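The complex appears here minus one protein chain, its other protein chains still in place.
Up next, chain A:
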Amino acid sequence: MDVPIEYFVLLSMALFSIGLFGILTRRNALLFLMSVEIMVNAANVNLIAFAFYHGNLTGQVFALFAMALAAAEVAIGLGIVLVLYRNFRDVDVTVPTTMRW
């Protein structure tokens, strides 16, 4: 294994930026959720890469935790999307604007 650490960081940056772009531009709640997942995985890539780089397993364990967390998050997120659809007949996140001042 002799891929330099910079490539992993670049990959992670690219994934994170893709996810961020998705959140800022998309209006569909499902795409929102996917973008968030991409960002979480960007972080996971970083964790594993640096764990490998330092020869320390803690980062990998953390990545496992983060995946479990992401799974739980998706479950809740999908639940919210479902409720959103029931109430508004739509999954557009800009439609429910009543939760504000």
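Some observations on this one:
Convention: contacts are C-beta pairs under 8 Å (C-beta built on N, C-alpha and C of every residue); 3 or more make two chains touch, one makes a residue touch a chain; residues count from 1.
Throughout what follows, contacts and distances are computed from a predicted model.
Entry comment: the absent subunit's protein name, as recorded by UniProt, is "Proton-translocating NADH-quinone oxidoreductase subunit L", drawn from "pyridoxal 5'-phosphate synthase (glutamine hydrolyzing)", "Proton-translocating NADH-quinone oxidoreductase subunit L", "Dihydroxyacetone kinase" or "Alpha-aminoadipate carrier protein LysW". Within the full complex, the residue among A:11, A:34, A:51 or A:93 touching the omitted chain is A:93.
Where chain A meets the missing chain, the touching residues are 20, 23-24, 27, 32, 93-94, 96-101.
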